[in-house]
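Only one protein chain is missing from this complex, and each of the others stays in its spot.
We just call them A, B and C in the order they show up, numbering each chain from 1.
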Amino acid sequence: MDLSISEEQSAIRDVISRFIENEYDFEKRMSIAEGDSAFDSDAYNFFVEQGFTAIPFSEEDGGLNGGPVETMLIMKEIGRGLVLEPYLENVILAGGVLKRLATDDQKSKWLSNIINGELQSTLAFTEPQSRFNLNDVATVAKDNGDKAIINGKKSFVLNGKEADIIIVPARTSGSQTEAEGISLFVVESDLPGISKNNYKTVDGHSASEITFKNVEINKDNLLGEIGKGYQTLESTIDDATLAVCAEATGIMKSLHDKTVEYSKNRVQFGLPIGGFQALQHRMVDTLMACEETESILLWALTTNQDDSSSLKKAISGLKYQIGIAGKHVGQEAVQLHGGMGISWELDIAHFFKRLSSIEILFGNADFHMKRFLTLSNN
Amino acid sequence: MDLSISEEQSAIRDVISRFIENEYDFEKRMSIAEGDSAFDSDAYNFFVEQGFTAIPFSEEDGGLNGGPVETMLIMKEIGRGLVLEPYLENVILAGGVLKRLATDDQKSKWLSNIINGELQSTLAFTEPQSRFNLNDVATVAKDNGDKAIINGKKSFVLNGKEADIIIVPARTSGSQTEAEGISLFVVESDLPGISKNNYKTVDGHSASEITFKNVEINKDNLLGEIGKGYQTLESTIDDATLAVCAEATGIMKSLHDKTVEYSKNRVQFGLPIGGFQALQHRMVDTLMACEETESILLWALTTNQDDSSSLKKAISGLKYQIGIAGKHVGQEAVQLHGGMGISWELDIAHFFKRLSSIEILFGNADFHMKRFLTLSNN
Amino acid sequence: MHVSFTSEENDFQKEVNSFFNAKYPADIKDKQNKSVPLEKEDFIRWQKTLYEQGWAAPNWPVEYGGTGWTPVQKYIFANENAKANAPAIVPFGLGMVGPVIYTYGNEAQKKKFLPGILASDVWWCQGYSEPGSGSDLASLKMKAERAGNEYILNGTKTWTTLGHMADWIFCLVRTSSDVARRQEGISFILVDMSTEGVSVKPIITIEGDREVNEVHFENVKVPAENLIGEEGKGWTYGKVLLQHERTSIAGVARSQYRLSRLKEKIRNSDNTQPSLTGDSDFLKKIGQLEIELKALEFTELRTLAAVSVGKAPGPESSLLKIRGTEIQQKLDELFMEAAGYFSLPYVPQQYNLNSDPEEHVGFGADSVSSLVYFNNRKASIYGGSNEIQKNIIAKHVLGL
Partner (left out) sequence: MHVSFTSEENDFQKEVNSFFNAKYPADIKDKQNKSVPLEKEDFIRWQKTLYEQGWAAPNWPVEYGGTGWTPVQKYIFANENAKANAPAIVPFGLGMVGPVIYTYGNEAQKKKFLPGILASDVWWCQGYSEPGSGSDLASLKMKAERAGNEYILNGTKTWTTLGHMADWIFCLVRTSSDVARRQEGISFILVDMSTEGVSVKPIITIEGDREVNEVHFENVKVPAENLIGEEGKGWTYGKVLLQHERTSIAGVARSQYRLSRLKEKIRNSDNTQPSLTGDSDFLKKIGQLEIELKALEFTELRTLAAVSVGKAPGPESSLLKIRGTEIQQKLDELFMEAAGYFSLPYVPQQYNLNSDPEEHVGFGADSVSSLVYFNNRKASIYGGSNEIQKNIIAKHVLGL
């Protein structure tokens, strides 16, 4: 048993942590969030230069052979720094599908460029009607000789505005909610028939509603076998869920720490509010929530990656925990900060909003509890 | 709108409240609970003399025409006094079925004697496998000319040891969980084939497991129509649910008040523990739980008695509230009393045990939430 | 014991209902139903409609323009108001400073201020909190020094809701610091916002809107005649007002309306949007909330019954404030949860009657649900935080 991280791993953490401290303070972050661009290219390039975009890929794919622990370390810091750059979208989501399914040709066309930062990409994992059900895919890809014609609508496509390519799950057979019959296509986003409705999200990120109207793509753009995309989709979303849970863990810790700190300085009734026992006990509760979340994150990270059913269960357990404990810690941080907690000028509000978004992203607490129970029964 | 009680109603409350204060203190109560008898006949007779056993019955049946408000007032005091006498069993349960279904002959044979205190009775509402589902009846009554032959087992028959008659729901047709096909029979408890396994319950009451082996009863003992007993069973159990909820409301109030009082006197770290803010806020929470329960009790009491769907819904809402808030108030009272809260010698432990039993009786919080939601959908 | 209305009360309900049907402006209703934020002009137009009906101030004494309604009538009115999805009265004038003026003000002040408040001609805001004084209001520092016939005001008020739209502000100020208890030496004074030295700085709140402000006072000269009641007694006047704020803060009728909308949303979801119809976890949360709201409703009715027989609302009103705001916040959560991903786009531009529904992201007011959730975290903070309410209950109800 060894719960510590290696020197190499801690070096990764230090790099990003120092970067945030020196180059990505709250003011900088807010200027990006409030600006027109979806993210800051310099900041993203720094991630590329440091090799972060190469981490979860095999050496033969040009990657660094990193695992979930490395991703976790990066995502935690991304949480602490409220980082807006599309690491999740490019590396975990699009990269996650490509590393699993792409042929060598496809990898050199797309994955290499994700690793070297030249390509922006994303995975369109949800549709207006599907909520959190990955198998609910109404978007259709019709066979048309050496082309496929895509029709449908994808919702909440993160990094959709900037994405050069979009990985689109589309139905090639089966009924709307069948896992079987979902195929994954790489769609270049400048093709005719694609229209994007781009927006910023409440947490300063950016996303799009994307409509596909008779979009013709080459069949070469099919990833993996026809109709067999679901399992990859699910595994990739599981990776991404683990990643945003690590991000949330970082946010929760920040919120808790900042709240304790604030309570030591904010004086009311002649006493720092941290001197009031009712508030002390509540901050002990949020501390415990953070520690438990950290522990469950460890559970997911140390689960055998090849035991897919145990891994899914641990990830759903973790996402459930984030849903419940995240809400608890977030709401308490705001409440204990009083009016300051709901001021735009303070980071607390923005941590809270990001945390609230993550609670929904890839399925809320109820959704993952149901999945957890299904996996328990097996 | 008038949420006050009438003078007649407050007189009823005063009589029982004074009785408990003067004749039924905690020591007396515990001597009954720890003794061999199920209850104290003198105490029960007092209830009879004061006309309490006549309250919910019509004047033509020899009753006093009282309604749920009168029952509520009595049951609240029964809660505060932890009264063990079988008012619920005789008057609400057995009496409730009889007043609804019995013919004049049957009433004069049984109901009159319940009112005048000469007959002990009960309703056998659950079976080993049925949990809270009143329609799960495996006990069978077979037609045998002018007799019916009963076979089956009833669980947790309150007042079973003392009961001269037991009202037994038995299946005369249909499958095990059908509402249709349940008939209600009065079974004299000294008939051959009846065996009782009597016990005290954790809250000092008494109950029995009762097995019926080829028990022959007269068909005259059928109450109402054959196979049509379910609705009466459900309505009677609803009455009883409302009654024990009122009892629980009295208990919760007692627990909360006693805890606040205790916190003013118990000194730790040089301060009455009621001076510690964390505990103050928790006692505010239990106060609110008590007030809300009182409010929901009022909701159930003021719901139109003829609107059966609204009434069921309000009663399930109330029982849900008792399940949740009762557990909260009970556990907090014990916790804040520290070691004293789990001492047999103090009333707190016994209030807590009775409250915990009521949480289960006639269906726990989950059961009633489901019923509430079903009724909401209609 | 019964909760039915008398036939007079039933008639009154019909009258109020007809009024809403006839007079509640369709364009404002449309905005409300589509979650389009109201302009100041909308509020004023609606409040003037109520004023013309003589219903602007249900709580005021008849002599000052109140309705003379019984508590039950007020309850009925509040219910109908919520059912019509009409906006709540902006409270600073009619709900807050008005009662202080008619209770503690002199004749001249009543004459000068009450008509403008009643007719919604003058827009008020509240100057209580200061950067260092939140829950601990009595620690306020803003100074008012007497100089001849004037007071000179210096200091800062904060969290001043709608301060940027207001004509006047009522403030608690410190007129003396040489006092035994901090609650002494505080005075209640009315200030014309157009006076030199008053400046209003926006505070952007979590959801991105300007709703509250910091109001700075630099050598602001205020006529001494603007002081309400006695100098140094302002704390007493202000406290009464806070208690008043607390009962109205429960918002039972509004929450009932929102709950019914939520149920409707669940029932009516078609297959173009995610369906929660069969989601037992979500339905259970709705059920739980329905029961909590019933509890609040009957707790309010019990308070109402007490008030009807002449009892003043006491510290129990703190209970209504705590649970009322908790329930509002749970409703916010459920709306956001129901909206799922569609709660996350930040698209305030689509909450504009002129926007093209074809270009809307999400269904109905889905995307506004997160903004409401974020913004309304304030509900448990303002009007005396819920922690302060618990302190009040512990002290005054439990005697701890």
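In this text, contacts are C-beta pairs under 8 Å (C-beta built on N, C-alpha and C of every residue); 3 or more make two chains touch, one makes a residue touch a chain.
Not measured: the values here are computed from a predicted model.
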Touch assignment to the omitted chain, from A:24, A:125, A:212 or A:320, lands on A:320
Given B:197, B:231, B:308 or B:376, the correct residue touching the omitted chain is B:197
Per the whole complex, from A:172, A:221 or A:263 the residue touching the absent chain is A:263
The missing chain sits against chain A at residues 1-5, 69, 260, 263-264, 274-275, 277, 280-281, 283-284, 287-288, 291-296, 298-299, 301-302, 317, 320-321, 369, 372-373, 376
The missing chain sits against chain B at residues 126, 128-132, 155-156, 197, 199-203, 207, 209, 267-269, 278-279, 327, 331, 334-335, 338-339, 341-345, 349, 352-353, 356-357, 360, 364, 366, 369-370
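Going forward, only the chains that are shown with their structure count from here on.
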Per the C-alpha means, the centres of chain A and chain B lie apart by a whole-Å value of 53
The distance between the C-alpha centres of chain B and chain C, rounded to whole Å, is 44
Flagged in chain B as touching 2+ other chains are 277, 280-281
Listed in rising order, chain C residues that touch 2 or more other chains are 387, 390
